[in-house]
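Reviewing the structure listed below.
Removed: one protein chain of the complex. Kept in place: all other protein chains.
All chains are identified by letter, namely A, B and C, in their written order; residue positions are counted from 1 within each chain.
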Amino acid sequence: MPSDQERILARAAREVVAGQIVNLGIGLPTRLFHYLPEDMEVLIHSENGVLGCQPLASGREADLEMIDSGGAYIGTRPGASVFDSALSFAMIRRSRVDITFMGAFEVDQAGNLANWKIPGKFSPGIGGAMELAQKVDTLVVLCSHNDKHGNPKILRHCRLPLTAPRCVSRIITEKAVMQVTAAGLEVIDIAEGLEVAALRAATEAELIIDESRLGRF
Amino acid sequence: MPSDQERILARAAREVVAGQIVNLGIGLPTRLFHYLPEDMEVLIHSENGVLGCQPLASGREADLEMIDSGGAYIGTRPGASVFDSALSFAMIRRSRVDITFMGAFEVDQAGNLANWKIPGKFSPGIGGAMELAQKVDTLVVLCSHNDKHGNPKILRHCRLPLTAPRCVSRIITEKAVMQVTAAGLEVIDIAEGLEVAALRAATEAELIIDESRLGRF
Amino acid sequence: MTLLNHKHSTIEAAIASIPHGAVIMVGGFGSPGTPFALLDELLAQGQTGLTLIKNDANEPDIGIGRLIRAGRVDRLLTSHIGLNRIAIEEMNQGRLAVEMYPQGLLAEKIRCAGAGHYGFLTDIGLDTEIAAGRREIECDGRTWAIEPAIRADIALVHADLADAYGNLVYRGTAINFNPLMAMAADRTIAQAFEIRYPGSLIPEAIHTPCAFVSQVVQVDPVTSEQGRRAHAI
Partner (left out) sequence: MTLLNHKHSTIEAAIASIPHGAVIMVGGFGSPGTPFALLDELLAQGQTGLTLIKNDANEPDIGIGRLIRAGRVDRLLTSHIGLNRIAIEEMNQGRLAVEMYPQGLLAEKIRCAGAGHYGFLTDIGLDTEIAAGRREIECDGRTWAIEPAIRADIALVHADLADAYGNLVYRGTAINFNPLMAMAADRTIAQAFEIRYPGSLIPEAIHTPCAFVSQVVQVDPVTSEQGRRAHAI
């Protein structure tokens, strides 16, 4: 039985198409690159200035000048390039990154995302999240369905300061895969063994569910 | 007996200090680098993207991808770098080029310069001249004292569209070396054998001349 | 999105994707960095009504000079066309609309599009003729001109080396506008003297990361314009 995080990451890996340029946010998303097939031709972008990250081979000595945006030592694959921070964000603002995966404190049914600040509690700075959220065509949120107190994170309307409005394409939690559509939040896949009623109960957002088309993961 | 141009270039070479970054405008100024001591530690900037030009050694095959802004094939000296056009002009706008030499159609006693356009006759575009004129601390004009019809080029007020206002530090012609000062155009050096009266007659601008301090060249 | 493994292209296919009336950036300062082979193919294919953005107009018989001479170019955004008497003549006759920019501003306007911004605020040219027609704004007690970014549908660039993913390395003064334009167009077609396997280029030495390149075309130095000129010297 996979853990919740493993379930999220395994499902998220299926969002990546060979040939894409992929950005992985700090935290859970960074671990996604261990879930992609080793021979898959994708280039992982890290906003600190590298295109073509790969996990550091085990037993290999770390190159101290090669880290990802989360601070982990990384390797690079053939075809990698390194560059300055202005060029790195030009790549983001010009939408040359095809897909980005990010964590969330809150996400809502309109695709609004809040993942950088909890006023009075947590405000370390937004880092690169705002430009990624605003400019990358496909933003996939990877997060737990509820916070550690059991409160829903998938909301009708975000309450925290936004990272960017209407930026989320898809949300993957341990309970469901949800697509942001013009009509609202449509459930694509539901976790193995989970009832639709239980999913609705754990969610504040209105969910559009067509049980005849629902996948399992 | 040197030609007028040789006289201008030989005198101009004395303006360059070892250790400087020097830009040479299209035309007469480009030839200045043949007049600098070979072992002089200066870096010639050319705005098409090179710092550290030197004349192509005679008999040496030209590298087709190494030209200066005038289109001549060049070599580079140890310590040279090449870069894109945005960086090249950043260097100019940040005043990292210490001195630039330019031609002129007209220059006036306030240091205004016109060297890019003769309305109705000549308007090929300003190229890199405007930013060089506006941002390089020391701009030395190298030009003939009069045009081919004998009309003065050193004026009270420029009549042609300006390259930049109040940008010229010094003017070197075959007849004189003139410094732009708050008080006006001060003659530093006068050509060998030329009378002060003859210089004044060939010049429209008011000239400040202290004969006791006048150099010859 | 252009998939990594679909970038290596024939020159015919790469240029065939350019429609009539396209807005095209062309790398190069004089000859170095000018994508001569791509331009000759564009001439051969016959696209017309083009807007070109290039530092200069080349000379009449090479590069964009040929396209201008053949009447394919309606509009040229440039910095200096002094080496092309035909382009000056076409401009003076009103057959070629020419917009002139100071060279550094042209570079920066292109760079600004490549960085994904609307424009920038500068003091260049404030008290000169080029100030006419520019919008100005007061900030911190001083006047600044607004310079909007310049983008394009297509960029045609010349690199020395590429890899199959489209990473590019330029050489000498052939760098010039190429890396700026590669970032500022919706699609970038690069010609290179050599296309290597991914992993053959030093990551730190790559001037244009492959994310900005749509297609790469190998051109032969000997049959290219540069090559012909090399043999003529």
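As a convention for this text, a contact is a pair of C-beta atoms (placed from the backbone, for glycine too) under 8 Å apart; a residue touches a chain by one contact, two chains touch by 3 or more.
Quantities reported herein were computed from a predicted structural model and do not represent experimental measurements.
The chain we do not see here touches A, B, C in the full complex. Summary of contacts with the chain left out: across A:A86, A:I118 or A:A198, the touching residue is A:A86. In the complete complex, the residue from B:E15, B:D68, B:D98 or B:E174 that touches the missing chain is B:D98. In the complete assembly, the contact with the undisplayed chain comes from A:D63, out of A:E6, A:D63 or A:E192. Taking the complete complex into account, C:H117 is the one of C:H6, C:H20 or C:H117 that touches the chain left out. The set of chain A residues touching the chain not shown comprises 46-50, 61-69, 71, 82-86, 88-89, 92-93, 117, 123-131, 134-135, 161-165.
The chain not shown here touches chain C at positions 108, 112, 115-123, 135, 137, 139-140, 142, 144, 146, 148, 169-172, 175, 202-205, 207. Residues of chain B that touch the chain left out of view are 18-21, 41-43, 45, 50-52, 76-83, 86-87, 89-94, 96-98, 135.
Everything that follows uses one rule, which is that only the chains that are shown with their structure count from here on.
Note on connectivity: the fewest chain-to-chain touch steps from chain A to chain B number 2. Contact count check for B-C and A-C (C-beta pairs in contact): higher for B-C. Separation between the centroids of chain A and chain B, computed from CA atoms only, is 57 Å. The mean-CA centres of chain B and chain C are about 30 angstrom from one another, to the nearest whole unit.
Between chain A and chain C the centroid-to-centroid distance comes to 36 Å (mean Cα coordinates, whole Å).
Residue positions of chain B with contacts to 2 or more other chains are absent. Residue positions of chain C in touch with at least two other chains are not found.
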